[in-house]
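Mind having a look at this structure? Questions to follow.
The other protein chains are all here in position, but one chain of the complex has been omitted.
Right, chain A next:
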Amino acid sequence: MFEQTGPHATNLLVLKNILCLVFGVGVLWTIVLSGYELASSLYSLRAYSLLVVLLEGVCRYLTPASSSEISAIAKAKTKKHSKIFETFLVVLLSVCSVIGTHVVVVLFGAYVIENIEATFTLSLLVASLAFIRPLITLGRSAVINLLERQNIESEVKSFAVLVATWAGAFPIPLDWDRPWQVWPLTCSIGAILGELGASVYFLSVLWSKGGTQWKNKARCFNQWYGEKFLSGQTDDTSCEPVYKQYQQCVKDALKKLKIEIPKIEDPSADDKPKE
């Protein structure tokens, strides 16, 4: 995503994840403040699901549709169809994913008729976090892309949300009689915690892979700038190894994140000090 306009897309990604964190903490906060009161908690969960989907949609709209995230074949196919058809398909698949999630939740033991509103809210939450978002980012072949592990953000998030929702079922049988043990709050909270954890993990990956090298380079540059450039030496080869390391590291990180980069231009000597 961030390979074309580099900092812009990366910033967008970081911003999106931070917003995700804020939303998640916000909805948890609302639920706790309401004293786990079921009706209002369900309302805030539904609002949160919509908000998250909207955020993803806006990010998708802001990111240029270069579709490096979509595999080459999918890209070729996309061109054949009109954009409207693609959008319609994504919406249809999203609705299907909500229904499918609901069916699976019921199969895993939720009541069929009783508490149907609560069950549906949970399905909406899980589907929007784990399926609709990848559908928006990756297009209609999202399931396959997820299984092929082509996009680390969607993969980590979907996986974490699903597992955390599943694990959220475990406290239900305990006879503590706490208000948060009510169906579907444990699973919903699990889902949101999974989402938060995945966001934090993703942010930390972005930071640690890019960050440490960047700091090294900055330190070296400062040194060079202060000690040499200002004293009249314009020879910048002293920072070359660190810069190469930095470059390599960025490449590795992008590769690890499965983000395709068409080409990284060789940096000209002029860019470097200016950065």
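We adopt the following convention: contacts are C-beta pairs under 8 Å (C-beta built on N, C-alpha and C of every residue); 3 or more make two chains touch, one makes a residue touch a chain; residues count from 1.
In this section, contacts and distances are computed from a predicted model.
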| item | value |
| --- | --- |
| UniProt protein name of the chain not shown, from "DNA replication complex GINS protein SLD5", "GPI ethanolamine phosphate transferase 3", "Coatomer subunit zeta" or "NADH dehydrogenase [ubiquinone] 1 alpha subcomplex subunit 6" | "GPI ethanolamine phosphate transferase 3" |
| Residue of A:Leu19, A:Leu51, A:Val143 or A:Ala253 touching the missing chain in the full complex | A:Val143 |
| Candidate in contact with the missing chain, chosen from A:Ala39, A:Ile84 or A:Leu107 | A:Leu107 |
| Residue numbers in chain A that touch the chain omitted from display | 70-74, 77, 106-109, 141, 143-145, 147-148, 166, 169-170, 173-175 |
